[in-house]
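Missing here: one protein chain of the complex. Every other protein chain is in place.
Note that the chains take the letters A, B, C, D and E in the order they are written out, and that residue 1 is the start of every chain.
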Amino acid sequence: MANDKALGVDGDLLVILRHGPHGTSWLREGLDAALVAAAFGRRVTLLFMGEGVTALVPGQKSGPLGQKGTSPTLEMLEMYDIDTLLVETEALALFGLRADGLMLSAREVEAAELDELASTHSLVLTF
Amino acid sequence: MANDKALGVDGDLLVILRHGPHGTSWLREGLDAALVAAAFGRRVTLLFMGEGVTALVPGQKSGPLGQKGTSPTLEMLEMYDIDTLLVETEALALFGLRADGLMLSAREVEAAELDELASTHSLVLTF
Amino acid sequence: MMRYAILLMGAPYSSQAAHSALRFARAVAERGHRLEGVFFYHDGVHNAARLAAPPQDEPHLVDGWTALAADHGVPLQICIAAALRRGLLDEREAARHGKQGYSVAPPFELTGLGQLVDLGLRCDRLVTFGP
Amino acid sequence: MMRYAILLMGAPYSSQAAHSALRFARAVAERGHRLEGVFFYHDGVHNAARLAAPPQDEPHLVDGWTALAADHGVPLQICIAAALRRGLLDEREAARHGKQGYSVAPPFELTGLGQLVDLGLRCDRLVTFGP
Amino acid sequence: MLLHILNRSPATSEVYRQALAAMGPDDRLLLIEDGVQGALGALVDRFAALEGRLYAQEEDLVARGLEPLCDPSVALIDVEGFLTLTEEAQKTVSWF
Partner (left out) sequence: MLLHILNRSPATSEVYRQALAAMGPDDRLLLIEDGVQGALGALVDRFAALEGRLYAQEEDLVARGLEPLCDPSVALIDVEGFLTLTEEAQKTVSWF
């Protein structure tokens, strides 16, 4: 994936996902916002920051009461043409994860690149 | 205040307050629980941990929309015979506060004393 | 046989606390302990929202609590002060506040914080689930 | 004159977010900007709870939003998916889900998440208040 | 012996420090919900002082796909095991 692919243009959204699955509804609600924007024809970049990188851990399951989690939604991203997935390098290291072991293909971004992301997208939503 | 004053006996409550005023309702709801227990004749120890020490900063005011805050409630503690107020030494240092500059008299507790508190009170509620 | 109580302070769906508490409550009752009550405080009071309409492929927590009460006779006690400010009123409180309609129904009951203190001191174990 | 939108994701009373958002909203309108909408998402949907009965010596946030809408014609839009699972239904949704009674009334309106995207891209500024 | 229950990740919240500070030398710590992130090999060193007294709710690890990344020093327990821990402890203290 080319480096400049992550930079937004007019009308693009950056959705920052900072929570993991199951523990709270933040991840689900952030993904829902991303899917709706994409369905409306907007280009969406997803940035997984901090604990948000755990959303991409492979092999997630339903919760013990049948909570379905978010991995089925993540698997639908491609259908919605959301293909710019970024993960914070530092967060991967914190959790002992590797970009090539995630459930979806995602590009690592270093801390130094983060500020460009916010400024080049028209709208930034944090979840 | 004698050191053993803080240790509870059968039927005593330890209420741990870990949030400051105004930002959330945790502090208010924790204090409400403490007041009710005291009104029911229980001896209550309040432990201000972490950000909770900011509950004792003097000179608090109403919020800009008229939110009344928690300092009026704190001033009522004595009426309810809640006189064992403990503040975590480490938290005071973190916020640059001193025990003798707080709005109520409170005894400092070091980290090493904290574990005794939980085990000597019949019931521990964290807020 | 021990006496248990549960304190739940997390809203359903927003946090996992309600899922964890409901599952633990069932385990307590099924092992033959006596679950003397579940007390709902802070945002936990939203577990009593009778109008909750979660998606059909998600667990229905309000129904889950109701089933727990029916199966094991567990009192479901909502802190009235926390509930009123959050819009959770039973028929009596709605009338008292001049509101049409209500948002809390049995087996959930509005009660005072004193019940929490009573539960906590009367039971052998109180387990808190926060958000 | 600029076009503003506000996204509120904190419940009233539990967090200060609603207080901050309401105060900021008034400042926007009073300076002559156009506040095109307030969108309520996540636990922010609880700001629409028509049965809320806070203590009389505390600000009444539901009334505050209603006054903002009346004074400045600001649309108050509630995410329907977030609202339904949390027990916030207007009369139409209550009927659709077979529930007696309702918990959301005008000027609050249930709407889709698309409105948030629309507001965010159409306005010059979107300011988010989280819990 | 008390059972402390932690549901926040040590990667994002400082609450785990409060739990550790309040624990006695025989107390046990159970990680639940997002707290199970603390059982990962990369994060478990936060709880090094607890050797043998650190537990994690297995269902929460499994739902998150984190079980394979869990450090072997952590005892995995299901909800039945959680209940047993509360039976064995004099009381429980929750950190969230």
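In the analysis below, a residue touches a chain if its C-beta (ideal position, glycine included) is under 8 Å from a C-beta of that chain, and two chains touch if they have at least 3 such contacts.
All of these numbers come straight from a predicted model, not from anything done at the bench.
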Among the chains presented, those that the missing one touches: A, B, D, E
Selected from D:V28, D:L51, D:A69 or D:L84 as touching the chain missing from the view: D:V28
Of A:A39, A:A99 or A:L114, the residue in touch with the unshown chain: A:L114
Missing-partner contacts on subunit E, residue numbers: 11-15
Interface with the unshown chain - residue positions in subunit A: 16, 18, 49-50, 88, 90, 111, 114-119, 122-124, 126
Chain not shown, touching residues in subunit D: 2, 4, 9-10, 15-17, 20, 23-24, 27-28, 31, 125-131
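The rule we apply is simple: only the chains that are shown with their structure count from here on.
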Other chains in touch with both subunit A and subunit E: C
Steps needed, at minimum, to go from subunit B to subunit C via contacts: 1
Chains in simultaneous contact with subunit A and subunit B: C, D, E
Chain at maximum distance from subunit D, centres defined as averaged CA atoms: E
Chain closest to the middle [Cα centroid of all protein chains]: C
Most remote chain, CA-based centroid, reference being subunit B: A
Centre-to-centre distance between subunit C and subunit A (centres being mean Cα positions), rounded to whole Å: 34
Between subunit E and subunit C, distance of the C-alpha-averaged centres to the nearest whole Å: 25
Multi-partner residues of subunit B (each touching 2 or more other chains): 25, 122-123, 126
Subunit E residues counted as touching two or more neighbouring chains: 7, 33-34, 79, 91, 93-96
Which chain pairs touch, all of them: A-C, A-D, A-E, B-C, B-D, B-E, C-D, C-E
